[in-house]
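Removed from the display is one protein chain of the complex; every other protein chain stays in position.
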Amino acid sequence: MGMTPRRYRRRLPVLPYVLLSPVVLVTLVIIFYPMLQAIWMSVHDYIIWKPQDIRFNAFAHFVTAFSDEVFWISLWHTAIWISLTVSLQLALGFAAAILLNQDFPWRALARGLIIIPWALPSVVIGLMWSWVYDPNYGVLNDFMLRFGLLTQSMPWLANPDTALYAIILTLTWQGFPFFAVMILAGLQAIPSSYYEAAELDGASRRQQFWHITLPSLKGVLVTAVLLRIIWVANSIDVIYVMTSGGPGYATHTLPLYAFLRTYTAMDFGYGSALAVLFTLMLLGVVVLYLRRAGRDVT
Amino acid sequence: MRRLIASVFAGALLFAGFGANAEEEVRFWFHFDNPDNPISQLVSKFEQENPGIKIKAENIPWNTYYEKLNTSIIGGNPPDVAMVKLFALPQLLEMGALHPLDDHIASWDGKADIQDELWELNRASDGKNYYMPLQYVVLYLYYRKDLFDQHGVKVPTNREEFLEAAKKLTLDTNNDGRIDVYGFGMRGAKGGHDHWATFVLPNGADINKEGGLLTPEAIAANQWFIDLHRVHKVFPPSAPNDGFKEITGGFKAGRTAMTIHHIGSSAGMVEALGDKVSAAPVPQGTQGAWTAFGDESTAVFSASKVKDAAFKWVAFLSSGDNNVEFNKASGQLPVTKSGSAEWTLHEKRFVDATVASLPFARTLPAKPQTSEFVGSSWPTNMQRALLGEISAEEMLRNIDNLYFK
Partner (left out) sequence: MMVGRRSRLNRFLTIELSMLAIIAFGLGPYLWMVLTSIKPEELLFRLPIDYWPEQVTLEHYVRLLSKANFLENMGQSLVVAVGTVCVGLSLSVTAAYSFSRFRFPGRRFLMLKFLVINMFPVVLLIIPLFVVMRKLGLLDTYFALIIAHSTFSIPFATWMMTSYINTIPVSLDEAAMTDGCTRLGAMWRVVLPLCLPGVVATGIYIFITSWNEYLYAAILAGQNVRTITVGIQTLIGEFEIEWGLLTAGGTLGALPATILFIVIQRHLIEGMVAGAVKR
């Protein structure tokens, strides 16, 4: 036993590189080359309709960003956006996965139905939900007025105090099936012998959950949360469809702000600088997260 | 049988043409609100009349139309011809993306049939014409005739009458303490600058001149407009986030008594409200009236290798019957004199309101910044002003900075 693994380990370093090289090659061409170009743009004055005026400006855009009020507003919204959306998605997805793992007659159907919100294109989701929230002919206000929860129609998306949270609810709806499916798959990998042994030792359901289920799921949970943080942070299509960042700056997140600067003002220099800053900050969050939670994942 | 032979022959020609490169292909990008793909008939008619030219018409989603167009220009693969709007002209020009059409137009026999104002409106800042008019609309006031009659309100022609009408028509119809109908459906999201411009610009506010928006009259006019929402509350509370789907939807649902839009939505309005909806030119300001001219043209791109064939297609779409067919499908108005003379697609009251509005139909400044004004500067500043986060003056100052800083 002692001989074999060591022999393999010495021979190994070639194989993982061989296995990884196609992926690395593709990502270099498709992502990292474009990313380098964007980084190049971020240190230039680069407004698309002024092709004569492209000039190196070192870090001027980054300095501008730090004194840009909208940058800070967007950063704050991004923090709320990520933390609330991911935790709500996780809570709901976890509950759904545990339930879907139980035995009941219509489980197969339930498993299929649960992923519907995730299987819809974002633009359809954005439009349907803005219709639901509409104060004039939307379903939500109608319901709440009928049941006496509101006395006046509430313009959920036009009110700066509620707009961001209304969209967070929409994104929670869209994304919780991801957690449900990933956690459900993770639950299957826990050997049933663990539970059998625990049962023999007289452990209660609750104890089994805390001492077997949760620790066994840790790797999957940590990874799923990590991936979701990144995905949610960058997801702007639903916000764009529902409010385009408004009213005012009430639903600006950093990637959305970068997008608006880039495509409505055609200011690719500043837009790229915002994107680079955002990526660096997100990278910082991810590295911290992995330090704390991810020791057994990487 | 003859057709079969003809098509076999045509197929053979096509095949031969492929090798010899005798056939020219024109890539045409368009966006269309009508999903039934009516353009294919025009394409086959054109191809029949112009053997040797093939049209590859690509329907591009409106949401990302300009993102895709700009990407393709910068990325070096633009179409030969595309549908374009005036607000994009200054930027396209700066990028050197367009091919001037003046020489082609000079020798084109359909030139005289295009309505004369349109050539003027489409002319670029360098005096050349890059855009061929294709269709147009003019914004006017939609109002609920039944509600106006019922409450004894007359159609407003100026700001004072407008305010009075809007107040009278902000109603709690069933006395449950909730407002059911609002006087005016205001568009506060992207695209609503037309509403704002109608009520602010013709009152001593000049958006074309540095400081022109910062005169006391301009600030007062902007304050008046913001007060419609904040003081008089004649807009639905959702106004800051409302786009065209909310203003037309709200009007159709009977939630608003007036709104401003164009003839393209008249069919839907009539479908929902029948005779209860009518139209009139927008109310005047202190110095005349201002309403938005909504344009759509075609342009040939400088990177095209088939510019002559491309112009043939451009000219085809803007001449006589073809232009009429095109606009029947798009629901807008033809640009030719002959086509306008016998136009029957829309109900008369909407055509009349459009024609009566043409003399004061305007466009936004022909400057590259207009794109940003429309896309983010106006909506953000307007929304913040409507919510009370910034003052009327700050809003105007931000817009002035955008154009003149």
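Every chain is named by a letter (A and B) in the order it is written, and numbering of its residues begins at 1.
FYI, a residue touches a chain if its C-beta (ideal position, glycine included) is under 8 Å from a C-beta of that chain, and two chains touch if they have at least 3 such contacts.
This one's a predicted model, so the numbers in the text were calculated from it and none came from an experiment.
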{"item": "Residue of A:I54, A:L75 or A:V220 in touch with the missing chain, whole complex considered", "value": "A:V220"}
{"item": "Residue among B:T71, B:T157, B:T363 or B:S391 that touches the chain left out of view", "value": "B:T71"}
{"item": "Full-complex contact with the absent chain, from A:I82, A:M182 or A:A265", "value": "A:M182"}
{"item": "Per the touch definition above, residue among B:N129, B:T170, B:S265 or B:S371 touching the missing chain", "value": "B:S265"}
{"item": "Touching residues (missing chain, whole complex) on chain A", "value": "1, 4-5, 8-9, 12-13, 15-17, 19-20, 22-24, 26-27, 29-31, 33-35, 37-38, 41, 92, 95-96, 99-100, 102, 104, 108-125, 127-129, 132, 137, 139, 142, 173, 176-178, 181-182, 184-186, 188-193, 216, 219-220, 222-224, 226-227, 230-231, 233-234, 236-237, 255, 258-259, 262-263, 268, 271-272, 275, 278-279, 282-283, 286-287, 296-298"}
{"item": "Positions on chain B where the hidden chain makes contact", "value": "31-37, 56, 58-64, 67-68, 71-72, 74-77, 244-245, 249, 252-255, 261-262, 264-265, 268, 271-272, 331"}
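Please note the rule applied: only the chains that are shown with their structure count from here on.
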{"item": "CA centroid of chain A to CA centroid of chain B, Å", "value": "37"}
{"item": "Chain B to chain A touching residues, read off their complex", "value": "63, 66-67, 70, 74, 90-92, 94-96, 177-178, 188-190, 236-242, 246, 249-250, 253, 255, 368, 371-372, 374-376, 379-380, 383-384, 386-387, 389"}
{"item": "List of chain A residues in touch with chain B within their complex", "value": "48-51, 123, 134-137, 145, 151-153, 155, 157-160, 163, 243-249, 260, 263-266"}
